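For reference, the structure I am asking about is given below.
For this view, one protein chain was removed and the others were kept in their places.
For chain A:
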Amino acid sequence: MTSTPRTPTPESVTRPIELGFALVDERELAAFARHDRLTRDDYLDQLGEARDCVTLPEDAEPTHFFLGSEFCEHLLPSVESVDRAVVLCERWGLTFGLVTPIACDGLFDPLRAALARLPAGSEVTINDWGVARLVQREFPALRPVAGRLLGKMLKDPRLPSATWARMYPNGLRAGPFRDILDGLGIGRLELDFPPFGAADMYAGIDFPIGVRAPYGYIAKGRICKLGSLSLDTPEKFSPGHQCRRECLGFNEVGARPGTHELPTSQRGNTMYYRHAKGMATAVAEAVNNGWVSRIVLSGA
């Protein structure tokens, strides 16, 4: 029921490491457009004080730029923004990637319109099996990447100990998982670094691995408290309504009283934890060992 692991692809041990930045708010493209080229510091500056929670290899310089949301249907960028990002990436000499969420059927036409603007070789971060089928069938020149919503693993920052985490192993090395991704033409996985994780958690996965840093996501809903700010019943706290993208203006930060857990935040429909320095060190170790070939910086 499991099949033989493959030899790692050359891409998975390519050096230097690939470095991406993932932008959710399309309005911020204007600020990026002021740059003639992008450096690692430009990327790190986007993280504010959280840049201290990232450890990058000395030679890491930007190779990729992503636009879009993994978590929300309402944050799919407009085709105009996609066009602008593609042009900017050509100027910067970076590979562009469109990030896509779990989709309802109503999102497929806007998705098609956005995907149709991408040049061949662009990446699509996919978090929905239906979207994976769409890309494979209708946009074969694009390069699908399995997003972190498809790479299931326990990421509960409240767990009392590593023992709890070990009770819920992930299935990223399972033969059928690999075969299914192969069948969909997916050649890369993007993952989080979980609480109580270790550098070698990425070893032996038969795909090139990218890690999101310095925030991991804990949970994502379809009901959005903040997105309901301007709504009344029956739309308030319900699926399928429009919102005013309030999450682009506000977030919530905090913790459980009396604990020393990872800093936690909620932005829109998603809860995040921020990496501790030890987690950044572990990701760097995974990079040094060739288990991780890309870091994608993103906010919460």
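One rule holds for everything that comes next: contacts are C-beta pairs under 8 Å (C-beta built on N, C-alpha and C of every residue); 3 or more make two chains touch, one makes a residue touch a chain; residues count from 1.
Just so we're on the same page, contacts and distances are computed from a predicted model.
In the listed set "NitT/TauT family transport system ATP-binding protein", "RNA polymerase subunit sigma-70", "Na(+)/H(+) antiporter subunit C" or "Collagenase-like protease, PrtC family", the entry agreeing with the UniProt name of the missing subunit chain is "Collagenase-like protease, PrtC family". Only one of A:T55, A:S81, A:S122 or A:T264 touches the absent chain when the whole complex is considered: A:T264.
By the touch definition given at the top, chain A reaches the unshown chain through residues 1-2, 45-49, 102-108, 128-134, 149, 152-156, 158-160, 164, 166-171, 173-177, 179-180, 194, 217-223, 225-226, 228-229, 233-240, 248-257, 264-267, 269, 271, 299.
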